[in-house]
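Got a structure for you, written out below as structure tokens; questions coming shortly.
Missing here: one protein chain of the complex. Every other protein chain is in place.
Each chain carries a letter (A, B and C) given by its place in the written order, and its residues are counted from 1.
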Amino acid sequence: MTVEGTAARSTSRRSGGKRASTSRKKKTAATQPGEPQLVQLLTPEGERVEHPDYAFDPTPDELRGFYRDMMLTRRFDAEATALQRQGELGLWASLLGQEAAQIGSARALRPDDYVFPTYREHGVAWCRGVDPTNLLGMFRGVNNGGWDPNTNNFHLYTIVIGSQALHATGYAMGVAKDGADSAVIAYFGDGASSQGDVAEAFTFSAVYNAPVVFFCQNNQWAISEPAERQSRVPIYQRAQGFGFPGVRVDGNDVLACMAVTKAAVERARTGEGPMLIEAFTYRMGAHTTSDDPTRYRHDDERAAWEAKDPILRLRTLLEKENLADKDFLTSVDEEADALARRVREAVRAMPNPDSMAIFEHVYADGHALVDEERAQYAEYLASFADGEAH
Amino acid sequence: MTVEGTAARSTSRRSGGKRASTSRKKKTAATQPGEPQLVQLLTPEGERVEHPDYAFDPTPDELRGFYRDMMLTRRFDAEATALQRQGELGLWASLLGQEAAQIGSARALRPDDYVFPTYREHGVAWCRGVDPTNLLGMFRGVNNGGWDPNTNNFHLYTIVIGSQALHATGYAMGVAKDGADSAVIAYFGDGASSQGDVAEAFTFSAVYNAPVVFFCQNNQWAISEPAERQSRVPIYQRAQGFGFPGVRVDGNDVLACMAVTKAAVERARTGEGPMLIEAFTYRMGAHTTSDDPTRYRHDDERAAWEAKDPILRLRTLLEKENLADKDFLTSVDEEADALARRVREAVRAMPNPDSMAIFEHVYADGHALVDEERAQYAEYLASFADGEAH
Amino acid sequence: MAATSTTKMPIAKALNESLRKAMEDNPKVLVMGEDVGKLGGVFRITDGLQKDFGEDRVIDTPLAESGIVGTAIGLALRGYRPVVEIQFDGFVFPAYDQIVTQLAKMHARALGKVKLPVVIRIPYAGGIGAVEHHSESPEALFAHVAGLKCVSPSNAADAYWMMQQAIESDDPVVFFEPKRRYWDKGEVDTSAIPAPLHAARVARQGTDLTLAAYGPMVKTCLEAAAAAEEEGNSLEVVDMRSMSPIDFDTLQQSVERTRRLVVVHEAPVFLGTGSEVAARITERCFYHLEAPVLRVGGFHAPYPPARLEEEYLPGLDRVLDAVDRALAY
Partner (left out) sequence: MAATSTTKMPIAKALNESLRKAMEDNPKVLVMGEDVGKLGGVFRITDGLQKDFGEDRVIDTPLAESGIVGTAIGLALRGYRPVVEIQFDGFVFPAYDQIVTQLAKMHARALGKVKLPVVIRIPYAGGIGAVEHHSESPEALFAHVAGLKCVSPSNAADAYWMMQQAIESDDPVVFFEPKRRYWDKGEVDTSAIPAPLHAARVARQGTDLTLAAYGPMVKTCLEAAAAAEEEGNSLEVVDMRSMSPIDFDTLQQSVERTRRLVVVHEAPVFLGTGSEVAARITERCFYHLEAPVLRVGGFHAPYPPARLEEEYLPGLDRVLDAVDRALAY
């Protein structure tokens, strides 16, 4: 199991270095009239701004760490998309555009915290130290996930929309019973916010005051449906009616995502219960490689969001503040290339599962019918080997 | 089909009589600090109070009509409880204590409006003109409802908690498609507010701006679970996060329930979309006749709510304002006795369904398997008649 | 007699044309589901319908299957005839409660006084190399439930006509669309007089053994029959078309002639529809059967990842293996 992700995290934590002297540049983010409040600490132009509730002064190492995380995640994602085009994967769900939401939120977590992702949390997986090739098994069609969630406290990808919000809540109830101070985070999308399971997760977490953070990446689209098809008010407001706070954060601002998630997990740890974060971001690509967004959305929408790119704004800041020299930027690019190469090779080398794997792990304690069918199928296959059949 | 309920409504509407001169007595309701706002127009002591948003000046006829509705409903309910004790019904779900919430809300509706009840809306059924004995079939065990919902625009009782909220929303979507100005109202309990289906109904109704009113009778208990087990904030607040208004009304105040529901259906009619009403009331009896509330709640709670009885306070008002003389009160009592008698007789006369009814109405267009099983079972039964079997 | 108007088209197109026809014929017909509007559904079955019939009749819904079916029930109560799309088989379960406790039972609850003409379209079964939840065959979980009808077309003509009939039906119909056959072409005669919705059809005549199947497995069985012919075995293929009700008469007639039956479906064998066919045909044809009814289907395991689905799915070889075993009795 590779620990590149984990390594990056420890780098960003190790830092005894002085805080990036960004304070002199900070302003307070301007909120457009009528627009809901949106926590922002770094503007699309790469300016640091302040927010009264969410202060965050990252060290240069942390800033460089975010940059590296986002670059590598994006590169990994692009490689996976390419691998799908080349027929190595059956499908890919790209996170392009959502790097800040994922890296920012995931870097706010401790190793003992627990993550319940959807199928798109590749950046979160990265930060948890999950080997990126692990994520590709289900998209290649060799397994349905298959990694050990407890290795990195990163649960399996969940495809049925919204289900994992309840798993996260139950897990968090267990954390509280154990008297532990870990937090749990459930990721889901704008579309998922309509599912009954998500509402029930809100109810259970509120009633039991469970230490869970609901992190909704509102990427504006649920396949072809715009977010307005799911709610006529901003999604973060949903929380209040269940009795816990909700906040909208600029999902393309890695600093704001980090700061807000950090605050939310701290609340959880100290027994203040759940919180909902709506990361306002954008799905830059298709829903998955099977999707054709030209059927339902205009290119200019994408163009507008390109100007808010999460990596670009951080790079602007790094450069402006002389926090990233050419060597650093080159080394990240090289690391990204190496990662892509490694992933490509690993995917191509991924063996097809054995026929008999169908019968494995259906039950933990065995099941007579599975045993019978396994034996019959083995016999059937053997009949070919013997040259006895058609 | 009896139309006592309907008749009562037309009485209260006919009134050309002058408004009850209650204004001289009105005050503004005092809200306890820390308590959520609660719309009240008639105090437990029988005092009229004003509310800035919900004015309502009922005529004397209307007031007497409410009194009659509530008295008859309560009496019907008591008779049904007695019939259960006598073994005539298998079960009864009493509405005792919730008369004002049901009568007040139901009297705010027009005949063309449509009602989706739970299993406890006997007072609403009454106002819709549903023959009370119709309600008893399922509790006696001779059918599962069986009335024609379109006769009184009163849907079948729904037992699966929360389901009907979606049916109401869909129906309301249809009303809007038809360009009609009817409203739809969905009843449910505090317990039901936790069901995913109710949340999904909130989402759909908000997104499609459907003309539906959600009327939650918070009777403080879901069988043995107190309302705090369902939500840590008042239930009416749930609506806001879905983008429509919610309001808490004194559910034991028939005037306030009427006024608030009237406002909500008017909103719906004029295209302003859904609204949630939380009627704060109390289940004075057991959950059903199968329940034993002594296992989970104290008598003094009930005692406290007895002081807030919905009928008592209206009677106090009627007497104080000389709006109900002895004749009227006696006539209502007599009417109640007659109703109880009629219901008792009707229930006792209710025939058991025919054996072959099992096979009826499984499908509208028939089904070969049902036909086959019906024929086989008829033959089987016939074999006994022929004396051929055991 | 109307002039015939026969066109060759894939199943997907036949379904699309059928929906279009139903919407033209009856303004109460609605289409609703996730992404059915501009996108035309992930399989494009509703392609172009929103453009032509408007957002009021082709409704993109919030992402909540219970909500979709629950509101469809309400719309049906108001007089509409909703055709609901469930995006993939594995996503019908959030709506399962509404389907089995409400949709299936409301007509009976009302002693017939309300009707629930709702069609639930489910692109189902495997063979398209998809990720989890996108390849399941849950039909037995619906066929077991009284109040529902379940059908599955195997070819374009049936797709066209069965969809019309399902929409016309006053009962709820769960319409299982064999997604991996969406692109299979066939002749559709839009002026034909269709067979009844729940009648099975002898798709190929034979004398030695009957293969019974529906939906995607009909093609597999026809291919098996062709292969068997080369080996000198004459297999009859019955396209069941309906899983609730099942047309046992047609099956019985076939088995009385062939004296052997193999039932094939993608769903797991254990408690799959084949178990009911086996039990009932054995009862009906006890003295005719030369061999027990054999079943070929999925294993008692979650649908496997794509690279294993060829193993999991009943293919030619597994069907012929069962045929051999049945003939060996």
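Quick note on the criterion: contacts are C-beta pairs under 8 Å (C-beta built on N, C-alpha and C of every residue); 3 or more make two chains touch, one makes a residue touch a chain.
Please read these numbers as outputs of a predicted model, since none were measured by experiment.
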{"item": "For the chain not depicted, the shown chains it touches", "value": "A, B, C"}
{"item": "Of C:12, C:293 or C:306, the one touching the omitted chain in the full complex", "value": "C:293"}
{"item": "Absent-chain contact - pick from A:81, A:118, A:203 or A:261", "value": "A:203"}
{"item": "Which of B:126, B:139 or B:171 contacts the chain that the document leaves out", "value": "B:139"}
{"item": "Where the unshown chain meets chain B, residue by residue", "value": "90-91, 119, 137-144, 159-161, 191-192, 194-197, 222-225, 229-230, 290-291, 295-296, 352-353, 355, 357-359, 362, 367, 369-370, 373, 377, 380, 383-384, 389-390"}
{"item": "Residues from chain C at the interface with the omitted partner, ascending", "value": "66, 90, 93-94, 96-97, 100-101, 104-105, 108-109, 132-133, 140-141, 143-147, 244, 268, 270-276, 278-280, 282-283, 286, 291-295, 299-302, 329"}
{"item": "Interface with the undisplayed chain - residues on chain A", "value": "143-150, 155-156, 158, 160, 163, 165-175, 177-178, 196-197, 200-201, 203-204, 207, 360-365, 367-370"}
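The definition used in the following text is that only the chains that are shown with their structure count from here on.
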{"item": "Chain located farthest away, centre of chain B as origin (C-alpha)", "value": "A"}
{"item": "Chain centre separation (chain A, chain B; CA means) in Å", "value": "46"}
{"item": "Intercentroid distance (Cα basis), chain C paired with chain B, Å", "value": "41"}
{"item": "Intercentroid distance (Cα basis), chain C paired with chain A, Å", "value": "37"}
{"item": "Residue numbers of chain C (touch at least two other chains)", "value": "61-62, 64, 66-67"}
{"item": "Per-residue overlap in chain B, given as positions that touch at least 2 other chains", "value": "196-197, 200, 203, 207"}
